[in-house]
Structures are given as structure tokens and as C-alpha cells.
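One protein chain is absent from this view; the other protein chains keep their places.
By letter and in written order, the chains are A and B; residue numbering begins at 1 in each of them.
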Amino acid sequence: MRGALKAVRASAWVGWQVDSNWTEPFIFIGIQIVRPLASTMLFPLLYVVGMRLAEAPIDLEYLAYLIIGTVFFTPFIFAAETGGQIVSQDRERYGVMKSIYLSKASLTPYLFGRLLAELGLSVIATAASAIFAFTAFTYGLGLPVQLMLKDAVKFVLSILAVYLGAAALYYLLPSINLLTNKLHWSLTYYVLGFLYLAGDVLFPVSSLNQLLAPLEFLLPVNMALNAARSAFGLRLSGDPLQALAVSAVWMAAGLYVFNKAVGYARRKGLLDRIGWW
Amino acid sequence: MRNLRAAYARAYVRVRSQFNEPEWVIAEAVIPLLIVFAAATLYRVSGSGQLAGFAVVGGAMMAFWDNVLWLMASQLYWEKEGGNLDLFIIAPISRMSILLGMSLGSIVNTSIRAAIILLTAFTVLNIQLNVADPLALSLVFTLTLTALYGLGMLMSSLYMLYGRGALNLNEVLSEPVYLLSGLYFPTVGRYSPFPTVLQLLVSLIPLTFGIDGLRRTIILGETLESLTLHIAVLTVLSIVLIPLAWRTLNYMETLGRREGRLSLRWI
Partner (left out) sequence: MRSTHAVETVGLGRVFKNRHSVVKALEDVNLKVWSGEVFGLLGPNGAGKTTLVKILTTLLLPTSGKAYVLGYDVEKEAGRIRPLINLVSGGDTPGYGLITARENLWFYSQLYGIDGRTARRRIDELLDAVGLREVADEKLRNLSTGYRQRLNLARGLINEPQVLFLDEPTIGLDVVSARRIRRLVKEWVRGDGGRTVILTSHYMAEVEELCDRVAVLNHGRILAVGTPEELKRLVSGKTVAVIEAKFDRVEDVMDRLEAVYKSYEPATGVVRMRVVMNDWGETAEFVDKITAMGGKILSVVRSMPSFEDVYVKLVGGGDIETGSDA
């Protein structure tokens, strides 16, 4: 157990070094703060400008819905981007994957440590995005968005659901990339693109088609975001315990699939295969 | 003649490589489409459905911006990592011919992807096209690409020498540029949510006026007369960026040879 914890700590340190030390501080801030901020602001601003162009009134509650959705989608983006690229980076570019696999701790604690580093960074990005969005819309554009926390317990539980769901994604993506390197850069963006469309990030998934409504209860994103919205007082049925349960199931599935994928990769000799894409 | 051959050869390699990996063609069309559908649905759900076409034009142009960042700006860095940069330097050609070839190949590849995105999105979303002036459309599109790839060449020179740090800059320049240059909604002019100072700054990105001009010609049916500002800005950017790229490349190459950084990997 102590060994595994040491491995997790060392891996978290590596994750921090990879994300911070290999760039100039200015670029580090750009990647970790400015970029998530831009992602957060894009769609709410699209809504505001669209309504102005259409000369229609802006629904502040819907604006709050959008802002909460894009802000708390940030951990999913962080997790998916790292999880989606960790295999190609560690296996292909840096060649460390086989050494880590062969070590006593092996891959699961390593990935967990890297995840902790990513989620830690995402907390900063999420908080910065939330503060900036509130300030920009309320004082910059004169749109007094209701973003005051109404239920702290609900909020904490919904954030837990968000991070658990993000962690599930983080383990699922490398599971796929271990077995095929064809998707080493695209898988992340397929998944994120799909989640923007179907994850209740910008609109309820049922807006696309009523047949897709069950996805709200199946994906690890929807219920977590709706629970967070409900914690901010928006008129939505968002049960954080249900959201937590769904995310926990996804997390368990993510770990299970990852371990199976590692076993399969070992059988097929893929753990150190390079340049096959 | 040698430089033209080199440009053609590099363009050929680019086009051939991309189509030898069909997964890339699919990914580079499907991923923007997902975001296009999300943005278009947001327009529709929120009550400004008539603007859904903006999202489609934005998605197509996103393919070009991503191409400029990842396959132009970063390319000499990747050539350095792969050992090709040394061979380009010692070959009796202008390095600009390599960048020109890369640009032409990229434009071919990305135009095909953009066409797939436009056709699919316009069909699935049932959006009305409103092209009143094809000449205006062609002019705006050509000038936008010229200025964009001129910027790509300029960035390429910087990335060649500044390596990893510059490559990380790509990460910073993706989403912020989508937002600031108005990929899905206008960020210059009357409806822009940004202060005037910011609007002036973002006008320096070729994508800003380019995409706004394309929106106006494809969705809003505007003609050449209402696009004189756009054409002027894009022309000036093209005239400035391409020679600047040339000079910067020469300067960077000399600096690299002086400081011994052209062959350094992992920096």
C-alpha cells in the first residue's frame, strides 16, 4: 500500500512537471487558465450575440444554464485531453510506458497520480473561469446572471460527481489508445465533441431528439452538470446523489476496462509498440 | 525552377500522406462537425435559428485555422525532430519553397475537409445558402487563405527555432482564437461583445475579417460593395505577412546556424 502511494505521489509530481515545467510560465498560464476561459465563454457569448442579432430578449436563466455547463465541463476537458494523449506520449514519444508497466506499482497508480495532477490544475481553471464569466457578463456586458450558490451540500456532491465522471473518461480513453494508435490524437476530440452535443452542456440532450432523452441518465456528464445547476438555484431536477451514482458506475467501468485493456495489450505485445500508426 | 520543383514535391508529400491515412480525413471532418451541430443547435434552441448557418461557416474555417496551427506553424519543428530540417537547410533551395509547398498541400487537404463539413452540415441542418455575389465570395476566401497561410509561414519560422515552448503556444492559440476571431459569431462591428480596443487587435488575425466576410457572402447574401473593409484588411495582411514570413525565415535560419540550434532536438 505504501509503495502504491509513493508511486501515486511520484506520478502526480511527474504530471505537474509535464504540465508546468516544460513551458514558459506565461504559456503555462495561457494553457491552464486562458484556454479554459475561452472555452467557457464561447457558447454563452454565442447565445448573447445571437439574441442581439435576432433582436430577441436574453433569458438570464438560460445564460446561467450555459455558463454553469461550460464552466463545469472544464474538468472533463482536462481529463479527456490528458487521458487521450497519455498513451501516445508515454509509449511513443518518451518511451516510458514499458518501464512503468514493469515496475512494482505498474500503470494504474501511475495513471491515478497523473490524474490527480490534472484534476488539481482543473480546479484552478474551473474557479478562474467561473469568476471571469460572472464578472464579464454581469459587469462587462451588463447582464446580471444569477450565479449565487443556493445549496452548498448539493454543490459539493455535484462537483464530486463531475470529477468522478471526468476520472472515468480519463481511464477509458487510454484503454482504447492502448489497443490502437489510429486515434491517438482524435479520440479525445471525438468524445468531447459528442459530449458538447449530447452531454447537457449547452442544452438538454432531448432538444436534439426525444429519442436521445435517456442519454441524460446514462452519460457521466449530464446529471452531474444538472445537479450543479440545481445547486445554483436553477429550476432543474438535478439530483446529486443520482449523479454521483452514475459517475461511480462509470468510474468502476473505466477502471475495469482499463485493466482489461492493459492485459490485452500485454498479450498482443502492444505495451512498447512504436510507430505503428 | 528548383524552388518550384521543391514546392511541388512538398505539396505532393502533404496531400499524399494525408490521404494515405484515411482516419485523419474522417477525424478532421467529423470533429468540427460535432461542434458545428452543437453550436447550430444552440442557435436554434435559443431562438436565433436563422443564424445557424454562422456555425457551419465557422466549422469549416476552424479546419483551416487548426491546419495553420498544427500543420503549418509547427511543421518545421516536426521536420527538425524527424531529421528533415537539416536536409532542407543543406539542399540548394529556398526554405520558403518548402513552406509554400506545405501551404499549397494544406490548402488542398483542408479545402476538401471544409467542403465535406459544409455539405454535410448544410444538408443535415437544412440551412439556406444565400450567395448573391460569387465573385465576392471567391475574393474573400482567396484573400483569407493567403493571409492565413502567410501567418502560418511566419509562425513556422519562429517555431523552428524556439521548439517546444513555441509548440505549446499552439495550445494557447486554439480556443482563444476561436473565441476572439469570431468563429461562430461576429466579434467585429456593431454586434461584437468586445470593446473597441480588443476588436482592433483581433482584426490582425486574418480569420476575423475572413470569416465575417464569408458569413456575409454565404449566409447573409451581401455583395462586394459591403465588403470593401474586409477585402482591404485581408489584402493588407497578405501583403505584410508573406514578405515578413520570408524575412523572418531567413533571419531565423541565420540565427539558428550562428547559435547552433537548428539541429537541437527536445528543446
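One rule holds in what follows: a residue touches a chain if its C-beta (ideal position, glycine included) is under 8 Å from a C-beta of that chain, and two chains touch if they have at least 3 such contacts.
None of the values given here were measured: they were computed from a predicted structure.
*Asks:* Identify the residue among B:Ala9, B:Val25 or B:Ala132 that touches the chain left out of the display.
*Replies:* For the chain that is not drawn, the touching residue is B:Ala9.
*Asks:* Given the full complex, what residues of chain B touch the hidden partner chain?
*Replies:* Residue positions of chain B that touch the missing chain: 1-2, 5-6, 8-10, 12-13, 16-18, 20-21, 82-84, 86-93, 254, 257-258, 260, 262-263.
As a working rule, only the chains that are shown with their structure count from here on.
*Asks:* What whole-number Å value describes the gap between the mean CA coordinates of chain A and chain B?
*Replies:* One centre to the other, that is 27 Å.
*Asks:* Which residues, counting only chain A, touch chain B once they are in their complex?
*Replies:* Answer in residue numbers: 22-24, 27, 30-31, 34-36, 38-39, 41-43, 45-54, 56, 59, 62, 66, 141, 182-183, 185-186, 189-190, 193-194, 196-197, 201-203, 207-208, 277.
*Asks:* Of all residues in chain B, which touch chain A in the complex?
*Replies:* Going by the criterion above, the answer is residues 21, 23-24, 27, 30-31, 33-35, 37-39, 41-43, 45-48, 50-51, 164-165, 168-169, 171-172, 174-176, 178-180, 184-186, 191-193.
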